[in-house]
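Partial view: only certain chains, each at its native spot in the assembly.
Chain naming follows the written order as A, B and C, and within any one chain the residues start at number 1.
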């Protein structure tokens, strides 16, 4: 795809101005009371399952910035002689990494010098974002989650790095699984990235490495038309290397910058897919809440699917 | 209360062995499919509200360990010449502090050298906890939340530091609000701590300061009898100074160490209480998930109430 | 002093262009081989003494950003079963604080939108400084240190907050102590700040607090004329509140921005002053080296005086 074709798609899916010039929610505006009620109505067995990876403290080819986790105090050294005693710890993380399950704020990405809704990059300073930060999602993302499981459709364990999933294939997955993405839905998208990682070990999935599986840019047009509220993939949604000339992260540019769609990275869907198979359904209530970090461009989080 | 009277209460509410010697869930075992279904059935208006404080980055009398939040990269310095560009940040926190909304793991507290279920303190090492860490709650806490609003009962804006809420008062609040705590419920407990803080400014609420409002130890007997699954207060549940001789944190000792009850600290309930008043009800679906931190003795989190 | 009078002093002491447009060393250019030899010739008794504070891990009125120090591993949890075993730790610090002995880089301060040597503020980005960072001092500051002890001159234990030391008083201290600052010397300047802190406890010494003792702006003219290479005070050199209209940190503006003079903050001179008295001299060899932090605007450091 040429840059010019990409820019046409960018214009086509662009939601700038749609919810006002000061909009903080983007496509989360699609989630209305009826959708939340419908999502809650999906709760039958009461099982819940995490879509997050364990926080990864070990450097590796896909984890150049491991999290730091230290004990502040163990029971070898109580802070007071009185009962009871406490163990305390500390966590530090550059969370926008390939091994950290996180959600992005709408200020996280600029394409051609503009953020979502045409906002200038100057709203992000060395002190954090002054608008469109992660606290816009403070009250959580609550809605119907729909898992589209591409390896299941293809009859493989996982997609290989560089493989791209087109709009047609998303539609085929919908049919195969008997679901259909609608307004305000949350798309949970599985390429099998973490199953591959568990079985073959970590690899450098970036541009300077071996890449990863993700979406075709045209699939974003479908998400736009369907009015999907959020997109939660097990990689980061990108096909690497990019098949758009001059654009390294076309899915991020479309999803966050053009559409204002809630975006996450690096979900772990291996537990979810097992529960879906046991429950014989690919839809569930989904509740995800970022930490309430003022000025943050994203947050670690732990999305929960409830069946 | 004497230490010996306290120890009798400790024995009375003690759940050690109840769910097996390797139990990781404690009173979350009380939440069963029927309770989750019933909680989801409470979703009508679709409103959701956060029970968390903004992450606090400024030192103060109740925040000796402020969080660190830095930008890793803003738009003044893209990591690559290619489009799009990204803003990135970093968060670090000693999260077991009075200003950080967090959840405790069952390994967080030892009373007389024993952790919950009689486990030894040696399961917590300088590398983290090897059992009963916060990942025991990885799949989230999902159930019926019930807000008991003591300032409302008393007709005041907030409880003053040092004031203790007894079992009788909890029962009176139930009656006044038309709710009753039952098996597997999540008690959200409001003293008005944060309303006081917002209006009067922060204060040192610790033992070396001016204290805080919380529970009487006898209230924990009620929570035990009712089989409450989790206790989420707006302070930390403790009355400071303690009214138990020789025990600085009696509520923590009973709740976590004796009962194995999921515990959080420093919720912000001012938004919740407004929604409850508007919705004319004090029960809601509650979904809370810690970060999935292996070895962690707790986690920052953002609990969400859904109406 | 009016802003306009201040700006005249700024012009008078301005070294921009003096050592070339790409100068990284500022007044450290004054230290030449002869000065280093002369400094080394001062070593007679072989005693050495630190001019640094212990790293401060506890929040307080003058330490809103305490350092974080954690054990990565103690002997309760060796990383390998083999001998020997290791204890490991971690240190994190926002080091430009009033309680952290540190050195500033020449990029640390802008006055009216310009850094030292007229360089633009854009050389400091979210990724760090691209020029005039602390690595300019990587090979250390080695020279003759001269302690001017103002409390000794005045016959007091310490200067009170808000008291300013004039050029005349510096000259009087020289005479009283029998020393004279010359080209390439390092001025170690004592107000007794930390003695006051040790005896009366910490106080908020900033603009929103009770202030601190420091220099008059005219004293910087003397340092300029004498070609002093570095200025190491026990506070940060500033008199707070400032006696310059519209300029909050006049000493920093003159010292770093106008003069390009190596600057440090928050030295601890109580051990040094005792050794000086025992040795009956106020000059010594001084060796100080920042950490070699690329892009850093400063560094923690531990300056050493050798007698």
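The criterion applied here is as follows: a residue touches a chain if its C-beta (ideal position, glycine included) is under 8 Å from a C-beta of that chain, and two chains touch if they have at least 3 such contacts.
Keep in mind it's a predicted model, so treat the numbers as computed, not measured.
**Student:** Taking the 3 visible copies as a start, how many copies are in the full assembly?
**Tutor:** Every protein chain is the same sequence, and the full complex holds 4 of them.
Everything that follows uses one rule, which is that only the chains that are shown with their structure count from here on.
**Student:** Measuring from the mean C-alpha position of chain B to the mean C-alpha position of chain C, what distance in angstrom results?
**Tutor:** 45
**Student:** Starting from the mean Cα coordinates of chain A and chain B, work out the distance between those two points in Å.
**Tutor:** Roughly 27 Å separates the two chain centres.
**Student:** Hey, how far is the Cα centre of chain A from the one of chain C, in Å?
**Tutor:** Roughly 47 Å, centre to centre.
**Student:** Please list all residues of chain C that touch 2 or more other chains.
**Tutor:** 68, 71-72, 74, 76, 92, 126
**Student:** Report the residues of chain B in contact with chain C in the complex, numbered from low to high.
**Tutor:** Result: residues 58-59, 63-66, 68, 71-74, 76-77, 92, 94, 122, 125-127 of chain B touch chain C.
**Student:** Residue numbers of chain B touching chain A in their complex, please.
**Tutor:** Residue list for chain B touching chain A: 32-37, 39-41, 43-50, 52-55, 57, 68-69, 71-72, 74-75, 80, 82-96, 101, 107-112, 121-122, 124-129, 135, 138-140, 142, 246-249, 252-253, 257, 285, 287, 289-304, 306.
**Student:** What residues on chain A touch chain C, complex-wise?
**Tutor:** The touching residues are 68, 70-72, 74, 76, 90, 92, 126.
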